[in-house]
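Here is the structure we will look at, set down as structure tokens.
Presenting chain A:
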Amino acid sequence: MTNEQDIINRIEAAYPDAVCKKKQERRVEACLPPDRLFDFAGRMQSHWNFPHLSAISCVDWINEGEFELVYHFWSYEEKILVSAKIRIPREEARFISITELWQPAKFFERDIHEMFGVVFEGNDDLEKYILTEWEGPPPMRKDFVTRDFANRFYHFKEYEAEWMGPQQNPQAADVQGGSNE
Partner candidate 1 sequence: MSEKLTQRTAWNRVLDKLSGRSLWMLHYCTGCGAIELPPTMTGRFDMERFGIHPMVTPRQADILLITGYLSVKTLKRVILTYEQMQSPKWVVGFGSCTINGGMYWNSYATVKSLDQYMPVELYIAGCMPRPEAIISSFNELIDRIGRGEANSWKDYYENYDFYRKNQEHVFGGPINTRTDVKSDKETFRIQSAGK
Partner candidate 2 sequence: MSTVSLVLWIIFLPFIAYFLGVLLLGWGKKYTARLQRRYGPYLFQVFFDSIKLLRKRTNISHGWMQDVSVLMLLGGTILTMYFVPFPGFHFFSQYGDFLVVMYLILVPSLGMALGVGETANPNGSIGISRALQMLAGYDIPFALAFIGMAMIHGSTNFYELILRQQELGIAGWGIVTNPFLGIAALFALHGMMGEKPFEVVIAPHEIATGPMTEMGGKYMGMMMITHALQVVVELTIFINLFLGGAENWITYIIKIFALFTIILSVNAVFGRFRVDDAVRFFWKIPLPLAVIGVIFVMI
């Protein structure tokens, strides 16, 4: 069985511009330039025996103006999880799809498209799935504040309780005072 260091060596030999490190037990992180990702993913699957795509995560680094895409690959035999990180510009975000290598990526890419607005070229199914009734901006972007939206858009009930007393809620106090007298 190989250990984490072997995997790191292997990646660094094949991709000199990758930055790898061992995060913890059975976790390896590899930061790649975006244009190498597709090649990397293909090699992970066909040569290095990482058949399972666990997930694709997206992080919105708004201050740097970048989206970070994290691909998590798992090997059933090596029992090591490799997280490949790439960064793409935040404006007009586009990236190449890996659905031809991994079919489960269809869902993850569609989800990222919906929640962050990243377009994946080559994924033929980027229709709305979860937010079909939603017309606002992609909600997981950092510049969308759900609290403000909810306060503005939805109707909230006024909370009136007897134990709150007159100080808390002046409108309720008026009603109560009237009924007591």
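Picked so that all candidates are chains of the complex that A comes from, given by their letters.
In this text, a contact is a pair of C-beta atoms (placed from the backbone, for glycine too) under 8 Å apart; a residue touches a chain by one contact, two chains touch by 3 or more; residues count from 1.
Owing to the predicted nature of the structure, the values given are computational and were not obtained by experimental measurement.
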Given that all of 1 or 2 sit in the same complex as chain A, name the one that actually touches it.
1
Contact residues on chain A for candidate 1 in the complex?
131-136, 139, 144, 146-147, 149-151, 153-157, 159
